[in-house]
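Just below is one structure, and these are the notes that go with it.
Note that this complex is displayed minus one protein chain, with the remaining chains in position.
So, chain A:
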Amino acid sequence: RMLSRLAPKAAVRSAISGTNASRFASAAATGKKEKPAPMAAQESDSFCMNLFRGKAKVDQVFPYPLNLDEERKETLQMILDPTAKFLNEVNDVVKNDENAETPMAVLKQFAELGAFGALVPPEYEGAGMNNTQMARLAEIVGSHDLGLGVIMGAHQSIGYKGILLVGTEEQKKKYLPDLATGRKFAAFCLTEPSTGSDANSVRSTARKSDDGSHYILNANKIYISNGGFADVFTVFAQMPIKQADGTTKNKVTAFIVERGFGGITNGPPEKKMGIKGSNTAVVDFENVKIPKENLLGGEGEGFKVAMNILNNGRFGIPAAMTGAMKHCIKKTIDHVTTREQFGHKLEEYGNVQEKLANMIAKQYACESILYILASNMDRGIQDYQLEAAIAKVFTSECAWFTCDEAIQVHGGMGFMKETGLERVLRDLRIFRIFEGANDIMRIFVGLTGIQHAGKHLQAQASGGIGGLIGLAMGRFAGPSGAFNGVVDPALKKSADALDNCVSLFGRTVQDLLVKHKKGIINRQYEVVRVADAAIDIYGMAATLSRCTQTSKSAGSTAEYEKKVANYFCETAAARAEANLKSVAADNEAIVNTIAEISKGACSAGANPIAHPIDTL
């Protein structure tokens, strides 16, 4: 009973992400008592979900699922070559940044390559690619121009993804051809002045007309990518929905809105830190009449539609991030092999070697995680929300780190616009914020996993705390050996470390649940550290899986690859163990101190500590 309060009313099982965790948080914060949910403990094949139970369920990670067939490889190659050429010769990333605009002529030419309809089937004039192919394409764009990557992503990964996922046949026929070919552009309109991570709190409203022929939309959306020039908008607004019990409740509903419907205005382009080539604007919808055929999904289903879209498009970010990292690493290698100081090339110094090794190891892990995600989505796996969230958080932070280190290694030159790295850093910053802020993603990963583990524990416990403690005694006897058969013997040490981490992780989570029960929702200190450990552990599994597979055919670079994989695992295991140790400690005092420091400053309206000069 104590664990059932963890479950909110909305089922976590549906493909949702991001803001559902904030509902946990907000529910806890307001002290709302949610009705106890059914105690069904779901079985999952997701590696991450099972990790939270201390189980190594390897099916979705081993063997490495990347397996593009010859035809797809060929088509991909045929699109990549002209894309790379276009990015090198036609698109001018420096100008796009300077002018804070990517010329429409450039976008139209990019559209001719099929870049804006990658996942749309050929019968709707799309490129008919799968997620793996699209990921590779997004990598290349990410390594050249992240602003262009955002235009692409805002348009197809989320802008019109809803039509692809839940649109009716009529809606697909009507909208996809123009959107896939770039004749028209799309934008995803969720964010409002008082709605960021908390998607359910949108204040925009829609109501059905009296004769039922159309809806009337009033919305004030901000920070909308492509908002300044899009013609097709996916808009989310509250609609009064009759409930089963006769009451009326406001529920978020999704609509396909055309600029041509009238009543739509947008503000000037926002002045941003980075991705300046991408247009970001306020979009206002005033009494916009939407034909009833343009309802997207069902009435009141908008939250699920939004989360579905974001979850489905999320892999685009790890792809762009991996590409950006490759660019930074290439520049770093060029620099350290030519620059000399104190009579030696930079590459000869231990600290520089460590920086470069870290960059390469992280990029390897990011790429490995990316293609598990894309490949699993392609083979029909539905339960990938944790893996997608982890991929987004991990890659955006690795990319930031990599670019930052690249600038550092370049010294003063790194700071100069000419070198081309400062722009990348400015472009990268937003990726930790939008599309599911990393902070929310962490809490989502942590709480979703912990809840999953909690349900299973509860199902197995005979009742009350006593039963659970008894359970704790018998579990986690030690590493499972689950990785022995699937990891290359040369990587055994890392596989054992991974095995140990998985056990330690499960044990730590279980102890957390026993200790805090439903209060775990409020223990953000522990939850984010649990999430960080999960991220590192998943990274280790992805790395070992990929290395095992590619070692079979990598030829002369196989040994090098194993070194990189082992190094990543060594550093990731150390981080994970440190985080789990933190989680397991008695954190009451430190959590209180943290709260008091924060409260003291907030209630005073400023840092209350006086300047030492004034005090002394």
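Quick note on the criterion: a residue touches a chain if its C-beta (ideal position, glycine included) is under 8 Å from a C-beta of that chain, and two chains touch if they have at least 3 such contacts; residues count from 1.
Heads up, the rule we're going with is that contacts and distances are computed from a predicted model.
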* Structure fact -> By UniProt, of "Small ribosomal subunit protein uS9m", "Electron transfer flavoprotein subunit beta", "SRPRA protein" or "AP complex subunit sigma", the chain left out is "Electron transfer flavoprotein subunit beta"
* Structure fact -> Out of A:112, A:170, A:340 or A:354, only one touches the absent chain, namely A:112
* Full-complex contact with the absent chain, from A:59, A:74 or A:286 -> A:74
* So that we can see where the missing chain sits, which residues of chain A does it touch? -> 74-75, 77-79, 81-82, 85-86, 109, 112-114, 117, 122, 127-128, 555-557
